[in-house]
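Shown here: the complex without one of its protein chains, the others still in place.
Entry: chain A
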Amino acid sequence: MAIQVLMPALSPTMEKGNLSKWLKKEGDTIKSGDVIAEIETDKATMEVEATDEGTLGKILIPEGTNDVAVNTPIATILADGEDASAAASAPAPAKQEKAAESAPPAAEAKSAPALKDEATAPAAPTASIQPDPEIPEGTEMVTMTIREALRDAMAEEMRRDEDVFIMGEEVAEYQGAYKVTQNLLQEFGARRVIDTPITEHGFAGVGVGAAMSGLKPIVEFMTFNFAMQAIDQIINSAAKTLYMSGGQMTCQIVFRGPNGAAARVGAQHSQDYSAWYSQIPGLKVVAPYSAADYKGLLKSAIRDPNPVIFLENEMLYGHSGEVPKLDDYIVPIGKAKVARVGKDVTLISWSNGMTYALKAADELAKEGIEAEVIDLRTLRPLDTDTIIESVKKTSRAVTVEEGWQQSGVGAEIAARIMEHAFDYLDAPVARVSGKDVPMPYAANLEKLALPSVADVVAAAKAVCYR
């Protein structure tokens, strides 16, 4: 029976890719290990090796096809003695359906066209999202992915200021482990785009030392999980030195990289550090959701004279959004945004948590509950005013975070609401969060461990007594 070659998943978060090139043609003999095609994901171009032997029967997806979903049959391989007609009768592998079913929960977040017909609304800007008052009316918008927005922000700041440079693992020649630093090496050269050894504690310290002498480093962590090795330098050296020196020693530095859960990468690669860093005086902590905010806030972070923790989210890197086409688009640190206006309940979140909050707002609207959604964007300094203003209007609040509940950001928000708007509350503040367990690997358990749209909807209804 003919064997189907399926579009492979080449990373934990890949859902589709472009079939850029066939290196074998129909009728060619295939040996196990032969490179048969090249596939381009949003992170890299990868070679596809055959794992079966035989003859390339039929090419089902021609080269140059974009957005081929993972597990789509792309070709058939015929065993000895089979002819091409066998290809037509090749059964679709059961695996395909199963894989789709077990797709990580964060797949809900995707605004990919393939998912448009699903009941859930796309996460990309929709009509319900408020226009940003910081963008002048009539500004031309360009659609770009969040990874491109980050890259453009860094490139613009590096063009603007010779003292800005980037260092980290695989940021230069590899073009970024998540392709965020693509083409920076080509434009700025090896002096300013620096590959480090795998040595987080050491290079964080080197970055802080360089910042103390007046340079403006961007230190990329491949993930913030690895920054735990460097957290002493971030907190004891970067955050505290200005104070300990009576204002003499500045440390203008950005620590950035993906934070929180990706998909199916287990407990040691899935932690959300929002609460950890947001506790530290001396640090600013930024965690945007939209593409425009990623760009405008990273530019602000690079210019900020303080150490800034810039928390990204791997699940969002491939998301596209509209970014203002301005020469110098800046979003100020420390200002939350009302992402959706409502009057019945306030949902407060940031980063990928906004995915759940916005979708929950759509669901709630169907049941006649108008939720106001606040995107914090910055966790330190926390924009208490925007939260309180909203809660005074709605009298109900739900916080949504992927991190753990104990001593979490939601706990802090709940406390501030209690302190500043106690008399306005009609119900206790509810917290939706990651479950109190290390992140499990199994797809079903991982889904259970993360917050869900249903969790947010249930919490919102509970505080509305419905």
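Brief remarks follow.
Quick note on the criterion: contacts are C-beta pairs under 8 Å (C-beta built on N, C-alpha and C of every residue); 3 or more make two chains touch, one makes a residue touch a chain; residues count from 1.
In the analysis below, contacts and distances are computed from a predicted model.
Selecting from "Lipopolysaccharide export system ATP-binding protein LptB", "ABC transporter permease", "Pyruvate dehydrogenase E1 component subunit alpha" or "ATP-grasp ribosomal peptide maturase", the unshown chain of this assembly corresponds to "Pyruvate dehydrogenase E1 component subunit alpha" (UniProt protein name).
Checked against the full complex, the one of A:233, A:300 or A:355 touching the unshown chain is A:233.
In the complete complex, the hidden chain is touched by one of A:9, A:215 or A:462, namely A:215. When the full complex is taken into account, the listed residue touching the unshown chain is A:202, out of A:12, A:202 or A:440.
Among A:143, A:245 or A:407, the one in contact with the hidden chain is A:245. In the full complex, chain A touches the hidden chain at residues 165, 191, 196-197, 199, 201-215, 232-233, 236-237, 241-250, 281-282, 284, 305-306.
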